[in-house]
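All protein chains but one are shown in place.
In this document, chain identifiers A, B and C correspond to the written order of the chains, with residue numbering beginning at 1 in each.
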Amino acid sequence: GQKLVLVVGPDVVETEEQVMATAREVKRVSEKHGLPAVFKCSFDKANRTSLKSYRGPGLDEALSLFAKVKAETGLPLVTDVHETWQAARAAEVVDLLQVPAFLCRQTDLLVACAKTGRAVQVKKGQMVAPKDMRHAVGKLRESGCTEIFLTERGATFGYNNLVVDMRSLPLMRDIGVPVCMDATHAVQLPSAAGGSSGGERRFVAGLARAATAIGIDALFLEIHPDPDNALCDGPNSLDFAGFDELVGQVVAIRRALGQP
Amino acid sequence: GQKLVLVVGPDVVETEEQVMATAREVKRVSEKHGLPAVFKCSFDKANRTSLKSYRGPGLDEALSLFAKVKAETGLPLVTDVHETWQAARAAEVVDLLQVPAFLCRQTDLLVACAKTGRAVQVKKGQMVAPKDMRHAVGKLRESGCTEIFLTERGATFGYNNLVVDMRSLPLMRDIGVPVCMDATHAVQLPSAAGGSSGGERRFVAGLARAATAIGIDALFLEIHPDPDNALCDGPNSLDFAGFDELVGQVVAIRRALGQP
Amino acid sequence: GQKLVLVVGPDVVETEEQVMATAREVKRVSEKHGLPAVFKCSFDKANRTSLKSYRGPGLDEALSLFAKVKAETGLPLVTDVHETWQAARAAEVVDLLQVPAFLCRQTDLLVACAKTGRAVQVKKGQMVAPKDMRHAVGKLRESGCTEIFLTERGATFGYNNLVVDMRSLPLMRDIGVPVCMDATHAVQLPSAAGGSSGGERRFVAGLARAATAIGIDALFLEIHPDPDNALCDGPNSLDFAGFDELVGQVVAIRRALGQP
Partner (left out) sequence: GQKLVLVVGPDVVETEEQVMATAREVKRVSEKHGLPAVFKCSFDKANRTSLKSYRGPGLDEALSLFAKVKAETGLPLVTDVHETWQAARAAEVVDLLQVPAFLCRQTDLLVACAKTGRAVQVKKGQMVAPKDMRHAVGKLRESGCTEIFLTERGATFGYNNLVVDMRSLPLMRDIGVPVCMDATHAVQLPSAAGGSSGGERRFVAGLARAATAIGIDALFLEIHPDPDNALCDGPNSLDFAGFDELVGQVVAIRRALGQP
C-alpha cells in the first residue's frame, strides 16, 4: 500500500497571490499530515457554461506562474489540456497531464498526452461506465504512457445533477491503475445555476470520506482562500480550514482501516 | 451522538435452524463490538421476480419463530409488511415495522403501521428523491408515529441497476429522523439474473464503510450461514465471517471520526 | 391489425356530474373517430404525496357510480386496485383491472387480479426495464389471466423527473401482449410541486402522437372538464377540446401508416 496522494489546488488561475497562497497551503497541510501532494491548477476553463464566464489567463502566462509555484514549493504540478497542441506545451512545466471528463473519449488528445512521456490522469466521463475507462487506459498504454490514474467525478443522473457511484472506484482499480476521487466536481450541479454550474459544497467532505472508506489512491480537491468570491467553481470549493480538517479525517479513516 | 444500531438478519425465513443460527450470530457480533442490534427477518417476499421464487413460510409460522428468537436472544425484531392488514398482526411480535421501498408512497400502509404504535422504518423508494421522503415521514407523524427512521437502499439508475447516492443520507437526516444504510439491497441488480434479481456482494462492505464515513445512525445488512445456497438475495448476502469483519471496520471508522 | 383502443376518463371521482360529463365526452369522441373506448376512473388515489391530498370517495360509492356510467353509456370500465381484497370487489363492476406502476411487482396483487377472470392492465413500473415486464405477464398468465396489456407511463430519470423510453413499446409487445401509452402520467414530475406531483400538460399530445407513430394498441389519457381545478393530476390532464383534437391527430397518423 502507498500513502494517499493529495491532488489539490485552486480551480483556475485568478491572480498570482491567490495561486501562491493556495500552493503554500497545499504544501503546509500535506506536510502536516505526512501525505504526498500534487498542485493542481487550470490555465483555461474550456467548457464554461457561458461565453461571459471567466476562463483564466491562457497557457503562456499560467505556465510561467506554475513554474514559480514549483520553484518555491517543490510541489509536482498537474493541469488539464483540451486540444492536442496544448499537451506538449504544458508538459514542459507540469509533471502530470489531466484529460477532462467530457474529453475522455477523444483519441487524439489521449495520444498527445501519452506522447509527452508525462503521467496522465483521466477523469471518468459523466456519461461513461466505470469499466469502459479501460478503453482510455488502453489508448494511453498503447501510445507509451506508463503512469496513468483514473478519477471519479460523478455520473450523469437525470438533468442538472450528478451522482457519485462509489462502485466506480473498485471497478476502475480492476483495470489495473490507481484511482482518485474528485470530491469537488462530483458535487457540481451542471448548468443548474442559470448561466453557470452550481454546486453543493456541503457534500464535499462527506463524499471524500466515503470514497476513502471504500478505497482510493488519491484525493482531488479544489480549495480557495475565499470560495464565495471565486471566479469559477466557488460553490463547490473548500476554504483552507475545511481542507485541513478534511485531510485530518481522511488520514484517520485510512489509519482505522490499516492503510498507510 | 448515539451508538450505531445494527439491523441484521437473514433475508427470509428458510428453516428454524437458519434463523436461530443467524440470530445468535447477530447477538454475538453486536455484543463483541459493543453495538445495539435489531434482528431483521421477512416472513414473506412479496415482490419476487417470478411466481416460482421462494417466498417464505407466511405470517403465522414466521411470527411464532420470531417470538422464539426474541425469547432466546432478547434482540428486538423488525419485519416488513406489504398490505395494511399485516401491520397489526406483525406488531404483536415485532418491535419495528418496515415499509418496503416500492411501497413507500402507499398511504394506507404507512398509516396502518403508524397506528400500531410501533417504530417504523421506511426504505426510500428507488424512484423517490431523498428530500421527498419527508412526505412519508409526514404521513407517519400525522398518524401518531413517534419513532421513525429512513433507509437508503439505492436509486434507479437506468435499467437493471441501482446506484447509491451517498448524499441521500445527510439529506434524509435533514428531515429530522435517523438514517440507515441498507448495504445489502443497494447492491441488487434488479431482474438482471433472468428470473430473479442478481447482486454484487463484493460491494457490500465498501458501501457500508462509505456510508459510515459520510454519517449514518444504523446499518442494515443481510447475512446467511451459506450465502451461495440462500433461497433469496444470496448474491448480496454476507457470510458470518464477512459480517464480523465489516462491523469491526465500521466501528473503527466511527472511532476515527470521534463518533460513539 | 386492430383499431386503437382509447382508455380515457377522469383521474379520480370528484362528483357524479364530473364523472358523467366525462364519460359522455369519452363516448362522443370515440364514436366520432370510430374507435373503441374503455372508461377509466379511480376510486381511490392510494399513493398521493401528502395525507392532505384528495383521495376519492372510496370503493363502494365509486362502484355504484361506475355502474351508472356503464348503464348510461355502455362503455366498458377499468379501475386500479391497490390491495388484494379490492380486486374481487372491483371486478363485480369493472371489466378490466389496472395494477399501478409502483405495485407491478407485488405478486399477490397480480394473482388476485388474475383470479377474478377479468382482463388486467399492468402499468410498467417507473423502476422496471421494459423486457422485465415479462415477469408480471408470467405471474398473471400462470394464475389464469388470458387478457393482459402493458402500459408505458415513464421511467425514473434522476430525481423528480420521468422520461418516456419509446423503445419500451416495441419491447413490451415482444412479450406477446398489446401495449398502451399512458401519455398523462408520463408527463408527471414526481413530487416536484412541493406537497404533490407536478406535470407538464404541454407534452401530452406530442408524446401520444409519438407513441402512435412508433406503434401502440391503446392510448391512455386523463381528461377533465376543467383541468386547472381538478383535485388530482390536473397539471397533466387534457380538457375536452384538447382530447378531441388529439384523437383526430392520432387517427390521422395511424391512417398515414396504413393502420386501422
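Heads up, the rule we're going with is that contacts are C-beta pairs under 8 Å (C-beta built on N, C-alpha and C of every residue); 3 or more make two chains touch, one makes a residue touch a chain.
The structure presented is a predicted model; accordingly, all values stated were derived computationally and were not measured.
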Contacts of the hidden chain among displayed chains: A, B, C
Absent-chain contact - pick from C:66, C:102 or C:157: C:157
Touching residue (missing chain; options A:29, A:62, A:90 or A:128): A:128
Touching the absent chain when the full complex is considered, from C:144, C:170 or C:260: C:170
Residues of subunit C in contact with the chain not shown: 155, 157, 163-167, 169-170, 200, 202-203, 206-207, 209-215, 249, 252-253, 255-257
Sites on subunit B contacted by the missing partner chain, in the whole complex: 157-159, 161
Interface with the undisplayed chain - residues on subunit A: 46-51, 55, 82-85, 102-103, 105-108, 111, 125-130, 132, 135, 138-139, 142-143, 155-156, 159-160, 190-191, 195
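By definition in this document, only the chains that are shown with their structure count from here on.
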Mean-CA-position distance for subunit C and subunit A (Å): 48
Rounded Å distance between subunit B and subunit C, as computed from the means of their C-alpha atoms: 33
Distance from the mean Cα position of subunit B to that of subunit A, given in whole angstrom: 36
Junction residues of subunit C - those touching two or more other chains: 159
